[in-house]
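Let me begin by presenting the structure, written as structure tokens, before commenting on it.
A single protein chain has been omitted; all remaining protein chains appear in their positions.
Right after this comes chain A.
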Amino acid sequence: MTTSRARAALLILPLTLGLAACSGAADGSETTGSGGPIAVTASDTACEVARTEAPAGTVEFAVTNSGTKVNEFYVYAEGDRIMGEVENIGPGLSRTFHVELAEPGTYQTACKPGMVGDGIRADFTVTGSSAAAKSDDEKLTAATTDYQRYVSSQADEFLEETTEFVGLVKAGKVEEAKALYPTARSYWERIEPVAESFGDLDPKIDGREDVVEEGMEFTGYHRLEKDLWETGLRSDSGAIADRLLADVTELVAKAKAVELNPLQLANGSKALLDEIATGKITGEEERYSHTDLWDFEANFEGSKAAIQALRPFLREADPDLVATIDSRGTALGDLLETHRDGDGFVLYTELTPADVKKLTEALDAFAEPVATVAGAVAKG
């Protein structure tokens, strides 16, 4: 289970695709209006920009460092978002660069003598009508449709397996219930960020014993985990199982109806890896059954599924990123396979500290590029 903050973040992300950086190729519009590149003279104490206005489109700057320190030149949009920059301009050197300023509005230019501080800033106005480059809306729309299909299929399986698990618990078939437990949960773990976005259902289904500290009753999968592995089935285990099935039924209906946007896919793929890093690789999630590696694999698969849906878009937007994600994903998958035991995995308690370190390294390596997918999607 994630924190409530992470849950909120996933839900409130607005759909603002296509409006962000738009650093794609210009659509043949005029460069920098009339008069060629805008000259910028950067000294150690001043930043003289020859013209402070340009029509929307590709703007060209020619920056000359007349000072004694290494200088940089930036064009910022609101909130200090960088639209373009040129760095490492040595004393006496000149650099020319292009920046896409597709949206009319007020920007800022800045020189940074010595590369530090906020820089010497001035307003820069972009006029005219929006020259926004065409975004890859179709590919991104297809991505969300694909992924929703995946969520839906996992949700169906989750309900089916939970129904069977609940039946086994109520029939007192402890060994069979224990065998099914990690498999049934894997459907939840694959779509965890979506499932968790329904605030109060998450702690009821997947809450660990600490939810008691928050004034809630300890119910759901982990309560039954404790019963099966630790205390033996109790007088209220059957009732807990019934409630679990009711909660899962409600959740599945909601999950199948959820509308997702491409940013949520991207953030979800990262959130699943965060789940591994903070809950599974530490052995916290499955504290009685120690079946954490089943969850690890399911989170990992869910993360890859979201990336897979975005792949047609990413392959064009950032092919290097796709290659990195693929090779690091393969490495992580291969490493996880070394801990396979039959249809499942060895228990967390059988891992050595060196095993855990290797898994952590491979996870870090995969998560870093995956974390940048949202930025690529936002750029459109």
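In the analysis below, a residue touches a chain if its C-beta (ideal position, glycine included) is under 8 Å from a C-beta of that chain, and two chains touch if they have at least 3 such contacts; residues count from 1.
Heads up, the rule we're going with is that contacts and distances are computed from a predicted model.
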Absent chain [UniProt protein name; select from "Deferrochelatase", "Hydrogenase", "NADH-quinone oxidoreductase subunit F" or "ABC transporter substrate-binding protein"]: "Deferrochelatase"
Hidden-chain contact residue, picked from the options A:Val211, A:Leu263 or A:Ile276: A:Leu263
Residues in chain A touching the chain absent from view: 20-21, 70, 72, 74, 76-77, 79-82, 85, 87, 112, 114-116, 263, 324, 328, 357, 361, 364-369, 371-372, 374-375, 377-378
